[in-house]
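To start, the structure itself, in structure tokens.
Only one protein chain is missing from this complex, and each of the others stays in its spot.
Coming up: chain A.
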Amino acid sequence: MGGLVEALGLTSTFELLALSPPGWGGNLLRGLANSLQIAFGAFGFGLLIGLFGAYGKLYGGPILRDLLAIYTTVVRAVPELVLILILYYVGTDLINKLVMGFGGERVEISGVVAGIWVLGVVQGAYATEILRGAILAVPPGQIEAARAFGMPPLMLMRRVTIPAMMSFAIPGLANLWLIATKDTALLAIVGFNELTLETKQAASSTRAYFTFFLAAGGLYLTVTLLSGRVFKRVEAWARKGQPSLRQAKS
């Protein structure tokens, strides 16, 4: 047993995970902060795209609807890794062309912005489908009633559609948020210093692979479980005033 503990590198685990420089704990936490920052940004950007996408799919003209269908189909069929590379190169090329067109210098795009842009476009496709389904689940009479009152479209969206669809959208969005946190790990492959890459660097320089990968797994798991809690509370808030499904069933 002692040999196994030594082989796994558990004897010095606490020294390795210490927060101050000889330990690598600080690096891991910094990586986690980067990951969460990108996940938040991408989730928000994705929600924005999703909201417009869902409205476009439901109320837009035939061409817009077909284009959005192509967008959601392509994004959901092509691996995120490939999309990340394509969108990363397209994004940097476009910005550089724009900046040089105005006579500026070539710019380096920060990893955080690139990550948010890339993952946001991916998340947007999923969010479009989730929000479209949620809007369809709102009883049409509510939206028609608001229209009959002469409510302008934006106010209708803010006061009727979004609050009424929240309870249908939250479970899907909770899932999407978990996908966002896990997809940030893919940015490690394009060399962005988020949690997974920090972990790999720490692991390969100390050769204590199990310690660091398990620690990072624990961090990711904590984020997942905590978000589950938060989303349960948000769902309860979004459902307030609605009869509970569990009670209705029995």
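In this section, contacts are C-beta pairs under 8 Å (C-beta built on N, C-alpha and C of every residue); 3 or more make two chains touch, one makes a residue touch a chain; residues count from 1.
Quick note on the criterion: contacts and distances are computed from a predicted model.
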(request) Assign the chain not included in the display its UniProt protein name, restricting the answer to "Response regulator", "Phosphonate transport system permease protein", "Dimethyl sulfoxide reductase anchor subunit" or "Amino acid ABC transporter membrane protein 2, PAAT family". (result) "Amino acid ABC transporter membrane protein 2, PAAT family"
(request) Quickly run down the residues of chain A that touch the omitted chain. (result) 7-8, 62-63, 66, 74, 76-83, 85-86, 89, 178, 182-186, 188-189, 196, 199-200, 203-204, 207, 209-210, 213-214, 216-217, 220-221, 224-225
